[in-house]
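With one protein chain held back, the other chains of the complex are shown just where they sit.
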Amino acid sequence: MDLNDTPEQAEYRAHVRDWLERHRDQAPPRSGSYEDGGYVDARRAWQGRLAEAGLAAVTWPVQYGGRGLGPIEQVTANQEISRAQVPGILDVIGIGMLGPCLIAHGSEEQKSRHLGPMLHGDEVWCQLFSEPAAGSDLAAIQSRAQVDGDGGFVLNGQKVWTTNAQFASFGLLLARTDPDVPKHKGLTMFIVPMDAPGVTVRGLRQISGEAEFNEVFLDDVRLPADAVVGGVGNGWGTALTVLMFERLTIGFGSENFGSPTHLAQAIAGDETARRDVDARRRLGDVITELLAVRFNGYRALTVLSRGQIPGPEAGLAKVTTVNAGVAAIDLAVDVLGPDALAPETEWSYLTSFLPGLKSAGGTEQILRNTIGERVLGLPTEPRLDKGVPFSELRSRERQEVRS
Amino acid sequence: MDLNDTPEQAEYRAHVRDWLERHRDQAPPRSGSYEDGGYVDARRAWQGRLAEAGLAAVTWPVQYGGRGLGPIEQVTANQEISRAQVPGILDVIGIGMLGPCLIAHGSEEQKSRHLGPMLHGDEVWCQLFSEPAAGSDLAAIQSRAQVDGDGGFVLNGQKVWTTNAQFASFGLLLARTDPDVPKHKGLTMFIVPMDAPGVTVRGLRQISGEAEFNEVFLDDVRLPADAVVGGVGNGWGTALTVLMFERLTIGFGSENFGSPTHLAQAIAGDETARRDVDARRRLGDVITELLAVRFNGYRALTVLSRGQIPGPEAGLAKVTTVNAGVAAIDLAVDVLGPDALAPETEWSYLTSFLPGLKSAGGTEQILRNTIGERVLGLPTEPRLDKGVPFSELRSRERQEVRS
Amino acid sequence: MNFALSDEQELLREAARAALSRVNTVQAARAAIEDPAALPDLWPTAVQAGWPGLLIGEERGGAGLGGFDALLVLEECGRVLASVPLLGLFPATAILDAAGDESLESVASGDLRPAYIPSRPPSDLLDGWTVEPHSGATRAPAPRATLDGDRATLEGRVAWVPDAPGAELLVVAGIDAGGAPVAVAVPAGADGVSIEPATRYDATRSLGHVTFAGARGRRLDAGADVLIGAWYLAQALIAAESVGATQTCLDVAVAYAKERHTFGRPIGSYQSIKHELTEVLRRLENARGLQYYAGWAHEAQPVELPLAASAARSAAGAALDFAARSLINVHGGIGATWEHDAPLFFRRAQLSRRLLGGTHDATDRVAEQAMSGALSGAGAGV
Partner (left out) sequence: MNFALSDEQELLREAARAALSRVNTVQAARAAIEDPAALPDLWPTAVQAGWPGLLIGEERGGAGLGGFDALLVLEECGRVLASVPLLGLFPATAILDAAGDESLESVASGDLRPAYIPSRPPSDLLDGWTVEPHSGATRAPAPRATLDGDRATLEGRVAWVPDAPGAELLVVAGIDAGGAPVAVAVPAGADGVSIEPATRYDATRSLGHVTFAGARGRRLDAGADVLIGAWYLAQALIAAESVGATQTCLDVAVAYAKERHTFGRPIGSYQSIKHELTEVLRRLENARGLQYYAGWAHEAQPVELPLAASAARSAAGAALDFAARSLINVHGGIGATWEHDAPLFFRRAQLSRRLLGGTHDATDRVAEQAMSGALSGAGAGV
């Protein structure tokens, strides 16, 4: 039981800290608007610097530009980047989830063409999985990829909740190539250039008024045969790799929504709230939950550093973090009053942001199903869609709603 | 919108109040042990007095000894009984639920034989529905009634959660007469003399150590053909009548677990708790919930007095009442400390009593299913037991658990 | 015993619903977040419906209806997020009517729009009449009135006053030099009065910080009981408005849960969705029962109004918060997008429960009432 670095880890930390101290004055600000092209370019360039210094893609194999180190070193790098108060990489989705998927399932051509520009921020990637009717039930994807005369494909459909699509160069896209087999079986993964004819990106405004996500429309988008990743009909398995890396990214729950320190300060700063037993109890509950996430993160990291994959229960960290965040904001607004809901405040932003986050990456209900079944071994619900061809499933639904 | 009595109601109230004032000194104490035969006998006799005076079975037709009045008069009588600080009827289950079922489904012989002694407390009744494997899923009853040579029946099985069985003269029992049809179809309702050979009653101790309920074992109990109520194979429909009257009884939620007044006094009496914002807020929440139950009860009563049946949402009063009760006890013990958990206290009793009550009369989950489907019109869950013969269902389950 | 709406009340409710249906108020609530001018002026609708005179006696040109009826109107406004300045109007007219003020005819006709400038009466941990702080939990004293016969001069500031911007007559709950409550009517345009408009998060809610610096008005013939009644009427009104909004949240969520499919089933068939929506229903019905209690107490049992209105406020504020979050959850990500109606109800929920003392304060008052013995008599019977 030791939270200190081993000598090797300490050496790596010193290297990272030293590099950051020498270069931190070249970093762009930590926050800025992604609508501002200049800011995005500065973040791309900074990602390139981090990559050159070995602070990005720490766990990627050396042959693809990574450092070939373990998850603890990745966390170390992140900790030091945070400590230096500089921004981290821009393309968290590409480097954290899509790149590792390409490394696992991509062809040699795909890897050599894409991994370098991804790593250095020259080409940002986005994940084109979710659809309006395929969120929790991801395998219900309706986007169609039909074979055309040349052995290539023609894509039609709509994607949603796509982060970074507005400035991404490529997307990793899941589409249905065969509707006449059960729904998990007819899917294929593709690489889509975001500037291909027929691709349209539209910002999706959230409660807060900001466009945190995008919708992506695909109208007769033509793709060559070598755009396929992992083989035709193997899209579900390829997608699961991405989702596994997504879980690892979210699972550590190192990210807190709304600084607990700010919350504590806000309460401590109000003479009445400081002595209000109820406000104190609510603050104590929030802090307790967030501390639990942090120390369970260390437990998961220990497992990971031993070469094992943490179980799905790591996903509970997201539930805890989001719900504690909601409770924290609620308390802050109770204490500070309506002024906390002025547009420019941290509290107002989070009040709007968190309700949407609850379903990002799968709703809490789906997560609890998965954990109940895979961790506790509870029986599954009866499934009405098993083994049924996707096309039949859809017409059945349409009928039901009409009746 | 008027909570006052109409002139007719006021007259009835005056009659009841007058009678109670003249007879209250003859009443037994409001609480006592049901293990004490003397106390039970006193309560039987008192029920007889109430019945004679028209204060019991207020809504039963006059021809069966009732007053033929409406639900408001029944509530009025209950209010006055409570105000006079005397006990009400002993056999709430018989008069509130089983008698009305006999009136609806019983033969003339059954009515003339049983309703009188039931009403006057000479013969107490119990409800023999629930079984160890048939609680929420009541139609899964396994007790078997097989036809014998004389056209009578032989009963075998086990019932549970039977209130008053230890001193009841008769039970209304649901048993399976045909296992080879789907589960709702093979059931029949019977009248069982509790002193019949083969009937064994055993107290079922609760967390508190008291036997609030009983188990009833049935071993080759012989019943004549005229013990059937409502026809062979019609048991489910007959049972639904009982359950509807049960819902009306519980639905008003007039009963609070743990007096909110006592709770408020306990908090007001502790100098620290009186000024503890958290304790106050929790008290305020409990009181708010209980007030809502009371005023929704008036709404339901208004519906009822117009000859309509309140919807299943009235069952939410039970959820609110039990959960508010749990919150109330929790607060009381927090404020008073471990001494509140001494065996003789009201708080200690309720701490033990309420967890069991949560599932009495159907779990909260089942209630929420029913209300979600019947009130909000939400779709049902897929059912795996529909149309399947009961005997096949059972063997399927056994196999699953083994696998 | 009859605890249901009368035929007249059903009609009043239908009329309010019809009047409000002429404008797409929900759409306007969204547009107004970016452009406050997009909010339709519903005062003419209110005047046409006769709401300004609803609580004013018939002899003064009003309709002579009761608090229960006013609550039904607010419930309808809440259903569609209509921005009608009734939270300011109704308590103000209740005070003016009790005082038999000279302005009543103009108010009843809709020619003079009054707004209630509230003060929170003492009766719990906090002593004395206080007002909303501009920021933070520490409360400020109510405006101080220096009296000179029928005239009163006011000093002080009240923050986050609903419907203050645009009002023509301010009906103020202040305190005199000895801390006793005084009701004062001040024209909004009088010297020494300033109203700083403030909108936060929910664009349909017109708020203002009202400052009195030597503002002169007339003292109203209304005592502590009238001012206490006005405060609790305001609590009940905002509760009823939340009940209406909660009903819409439930209706929209239920409709979606029947239609949206995952894993081959409508999502409303899953227990997690079904039970959550049943919980919305439970909270809604509880809040509505307490709204009726508050309306009944206002008309028939004023001694129970503090308990009833506080309980209604507490239950309804929490119900709407829960319902708005459920509405978003049931919709998944789409429920948190700008074009969906769910965020508008969410915004309403978040701001509303922090106004007029806030819902937690109302819960505290329920506790205080219970501890001081108001409970035993609550609601007739038993």
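Per-chain residue numbering starts at 1, and chain names A, B and C are given in the order in which the chains are listed.
Keep this in mind: a contact is a pair of C-beta atoms (placed from the backbone, for glycine too) under 8 Å apart; a residue touches a chain by one contact, two chains touch by 3 or more.
Worth saying up front: this structure is predicted, and the values here are computed from it rather than measured.
A.B. asks: Where the complex has a chain not shown, which of B:G37, B:P132 or B:G377 is the residue touching it?
C.D. replies: B:P132
A.B. asks: Which candidate, A:P260, A:P338 or A:G362, sits in contact with the chain we can't see?
C.D. replies: The missing chain is touched by A:P260.
A.B. asks: Hey, which of A:R144, A:R274 or A:R396 is the one touching the hidden chain?
C.D. replies: Residue touching the chain left out of view: A:R274.
A.B. asks: With respect to the chain omitted from the figure, which of B:P61, B:P355 or B:G377 is a touching residue?
C.D. replies: B:P355
A.B. asks: Which chain B residues would touch the chain omitted from the figure, given the whole complex?
C.D. replies: 130, 132-133, 135-137, 140, 160-161, 204-207, 209, 213, 270-273, 276, 278-279, 333-343, 348, 351-352, 355-356, 358-360, 363-365, 368, 383-385, 388, 393, 396-397, 400-401
A.B. asks: For chain A, which residues touch the unseen chain?
C.D. replies: Output for chain A: 1-6, 9, 72, 75, 79, 82-83, 254, 260-261, 264-265, 267-268, 274-275, 277, 280-281, 283-285, 287-289, 291-296, 298-299, 301-303, 305, 313, 316, 319-320, 365, 368-369, 371-373, 375-382.
A.B. asks: Tell me, which residues in chain C touch the chain that this view leaves out?
C.D. replies: Output for chain C: 270-272, 275.
By our rule, only the chains that are shown with their structure count from here on.
A.B. asks: Between chain A and chain C, tell me the centre distance in angstrom, where each centre is the average of that chain's C-alpha atoms.
C.D. replies: 42
A.B. asks: For chain B, which residues are shared contacts with two or more other chains?
C.D. replies: Where chain B meets two or more other chains at a single residue, that happens at 277, 281, 382.
A.B. asks: At least two partner chains per residue is the criterion; list those residues in chain C.
C.D. replies: 258, 265-266, 270, 273, 360
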